[in-house]
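Note that this complex is displayed minus one protein chain, with the remaining chains in position.
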Amino acid sequence: MAILVDRSTRLVVQGLTGSEGRFHGLRNRSHGTDVVAGVTPGKGGQDVDGIPVFDTVAAAVEETEANTAMVFVPAPFAADAIYEAIDAGVGPIVCITEGVPAHEMLHIHAYVHVRGVAMIGPNCPGVLSPGKANVGIIPAEIFREGSVGLVSRSGTLTYQIGHELAQLGLGNSTIVGIGGDPVVGSSFVDVLARFESDPQTEQVVLIGEIGGEEEEKAAAFIESEMTKPVVAYIAGFTAPPGKTMGHAGAIISGSAGTAQAKKEALEARGVKVGTTPTETAELVAALVRA
Amino acid sequence: MAILVDRSTRLVVQGLTGSEGRFHGLRNRSHGTDVVAGVTPGKGGQDVDGIPVFDTVAAAVEETEANTAMVFVPAPFAADAIYEAIDAGVGPIVCITEGVPAHEMLHIHAYVHVRGVAMIGPNCPGVLSPGKANVGIIPAEIFREGSVGLVSRSGTLTYQIGHELAQLGLGNSTIVGIGGDPVVGSSFVDVLARFESDPQTEQVVLIGEIGGEEEEKAAAFIESEMTKPVVAYIAGFTAPPGKTMGHAGAIISGSAGTAQAKKEALEARGVKVGTTPTETAELVAALVRA
Amino acid sequence: MDLYEFQGKELFRRFGIPVSEGRLATTPEEARQGAQELDGPVVVKAQVLAGGRGKAGGIKLAATPAEAEERAREILGMDIRGLAVQKVWIERASEIEREYYLSISFDRGAKKTLLMFTTQGGIDIEEVAVSSPEALARLHVDPLEGYHAWHGRRLVYEAGLEDPGEQKQVVKIVGQLHAAFTGCEAMLCEINPLIVTTEGEVRALDSKFTVDDNALFRLPEIASMRDLAAADPLEALAREKGVTYVKLDGEVGVLGNGAGLSMATVDVVTFVGGRPANFCDLGGGGDAQGVVDALEVITGDPQVRSIFFNIFGGITRCDEVARGILQALGQLETRHPMVVRLDGTNAEEGRRILRDAAPPNLYVEPTMLDAARRAVELAA
Partner (left out) sequence: MDLYEFQGKELFRRFGIPVSEGRLATTPEEARQGAQELDGPVVVKAQVLAGGRGKAGGIKLAATPAEAEERAREILGMDIRGLAVQKVWIERASEIEREYYLSISFDRGAKKTLLMFTTQGGIDIEEVAVSSPEALARLHVDPLEGYHAWHGRRLVYEAGLEDPGEQKQVVKIVGQLHAAFTGCEAMLCEINPLIVTTEGEVRALDSKFTVDDNALFRLPEIASMRDLAAADPLEALAREKGVTYVKLDGEVGVLGNGAGLSMATVDVVTFVGGRPANFCDLGGGGDAQGVVDALEVITGDPQVRSIFFNIFGGITRCDEVARGILQALGQLETRHPMVVRLDGTNAEEGRRILRDAAPPNLYVEPTMLDAARRAVELAA
């Protein structure tokens, strides 16, 4: 099983002919992902190491039955690429691109929801279901297949915790990097709901950070809707208010969005929160062994 | 039963303090409709013959639990009033106003559908469920309560046919004037679907006219989805192409939208089409007596 | 409201769409002057709100200003589908390499904006749709999504346009045309042909532009483009009086209340063997002044021989309508025979009032069918 991407994924890479699109597209293929097409306007008819390139997503879908899109186009054109994928009937859509303007994402977020399309990102590392499919830039070689679902707003921190889990002999059903922007296509709650109904997933790790209120909403969801145990980690306890900590979304506004508030919200709902990545991995290991 | 409006209707009239809003609002009340509120910005706190007036639809809903809105505000402000009603959680929304710009209706049509709000009009006579509630300008006194559902793009033509039915001793479950504009909130198919599932309705009369393709879609829907018998009338057999026949929507564009094509589409699906209002009423009477 | 080619092109130009330079002329002399200013071969194009200009001889090439004057003299005053040509557009002639077709319209069926593009331009698009549907790229814009650049790209690639330079220009023009379509609240923006010049430049060579009448209140500049002189004089009079009127080609003047009932009335006149002279909608009510205005327009048509007055009394009761009719007849000097059918609320009373007053040229009938037959008979 796993969630969002698996062996049935047929991936079209928007921006496959760019250097990053090519690098990661081929990397995803080497992990076993069925990368069926690329899209670059004006480069239809070419190929990238055997992967056919089309001018439009619609043409790619018609020719290759692609059902999942990865967006690797530069930020000024990313929203356009996302809308194109939606209208070509593709989903999930995973947008790796960093720097998509927030107002565009506000509209896209509302629109994908009414169209019923799953979207991950932007500014995210993507989605990896170890042993099945990798859509994005997550280094698959440090993860193992297993029962732990992992959802995170951060990239390298996710890798760190996944790596520590692997050191402890644990593997993952799916790793979902939802992205570090103020508005992303899927929230913690959206992904937790998928993990809850995924047979392969038995435990979930949630990696949050300062800013917004998605961790608080996740806490409420975990209490009311989830039967599977969740462990959390929150980054940014010592971040000062009003400063953007790398991710556009990682900013404490006034008294809202602090790591302490998020930790308390989660713990009040019975979620164990690790203070370091290592401790977090150990909490998961204890759960699995229990 | 009946559809859209009935004894549970609690009506707020947007534009109640205008002369037409007042006239028809009070008329609707005298037919037994529960007219609970009016809305006119800046006139909150006043009343119209005992009906309290509010500044916003939200305030009207909060105070009076209004659940249906009738829009009687001038065309330049009608779209704004419709959005206000949607966001105040009211529906159905019946817009009587004539002259709402088509581009605004394009967006409203899409938006009410994703919000799941029933909307009738604009440029329509409204909805009457005889003996239960009247929302709009349909003269209730010429209709009787009964089993015939009536849906129409036209006003006086509807009255004419309803009157002829009454002369033949027949009554109506609900009369719905969907409006004569190119884009209206509810199409024939939307209303036919409601009649199909309404226990009171046993037969349906559809009154179409030239322009668009709603009659053709209705024909397909009647064949595939309806068990109740439908009789139709189409106006505009002798209308020349390219001329707007009164209603903004009543225009033959190129070879599309002719009355003949609509008649053929309906008859091909087994729907009897009357050539005059009188014959149409007689076809219904024959059905009822069969 | 339909715009002339030169008006549509002016709007195109404002939205960045490349058009040829030109001058408007209402006399042959102005045409010569315009051609002189343009300094080179020109095309003289009849400005009429009707299709088929080209076949009717309303578009002609002129190599010199003198020729332009001559061609304008031929075209001005020409009758094209019943409309007299009162203006010509003098435009710098283009070296045409290829002709494409691009349009944005209001798709009432889908309730979305419809983009259409084909490389088979210059001819009737309905023919292309039938003869080679695969060459016609069609794409909707979802009102909740709005237009994005991919719409233009997909349109161009799906139509099989291959030259990268042309692709780029057409994609840009699609975006500009969409901006014009929404900005001017159009029901139709059509460029046929959209040409490629011998230098590879893509340009709008014609324009068909229809604006939503209901939006004109907030588009004063476009509203002022309406050319009352160009319309049928009776339709212009009707517009002035605020009467909904469409001229038809028969002898029975028709007057109804409500668009649907009026259309049905026109139909019934035809079904019983008559020829309606017009469609005329009094609106929901039937007050005396409205009746006076409508009768004035209808009787302005010299073809009219009888008038069929078909009223259904709803909110307005038939007795009130009857009094309105008598009052209106008192104000007008019309000798046309008039057949009145009154039905609905208080119809009996209304008919009685009319019969009692009994003007010599007034006939009262109980049903639509009877009234139609009588009106046709009286027109014979």
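Here the chain labels run A, B and C in written order, and each chain numbers its own residues starting at 1.
Criterion: contacts are C-beta pairs under 8 Å (C-beta built on N, C-alpha and C of every residue); 3 or more make two chains touch, one makes a residue touch a chain.
This structure is a prediction, so every number in the text was calculated from the model and none was measured.
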item	value
Displayed chains contacting the withheld chain	A, B
Listed residues A:Ser19, A:Ser224 or A:Thr238, member touching the removed chain	A:Thr238
Touch criterion as defined above, residue of A:Gly45, A:Pro199 or A:Gly254 at the omitted chain	A:Gly254
Residue of B:Pro41, B:Gly171 or B:Pro240 in touch with the missing chain, whole complex considered	B:Pro41
Sites on chain B contacted by the missing partner chain, in the whole complex	41-42, 44, 55-59, 77, 79-81, 83-84, 86-87, 111, 114
Residues of chain A in contact with the chain not shown	27, 75-76, 99-103, 106-107, 109-111, 114, 137-139, 141-142, 152-160, 163, 180, 182-183, 207, 209-214, 217, 233, 235-240, 243-250, 254-255, 259, 275-278
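In this section, only the chains that are shown with their structure count from here on.
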item	value
Chain B reached from chain A - shortest hop count over touching chains	2
Most distant chain from chain A, judged by the mean position of its C-alpha atoms	C
Centre-of-Cα separation between chain B and chain A, whole angstrom	47
Centre-to-centre distance between chain C and chain B (centres being mean Cα positions), rounded to whole Å	28
Contacts with 2+ other chains: residues of chain A	114
Two or more partner chains touched - positions in chain C	142, 144
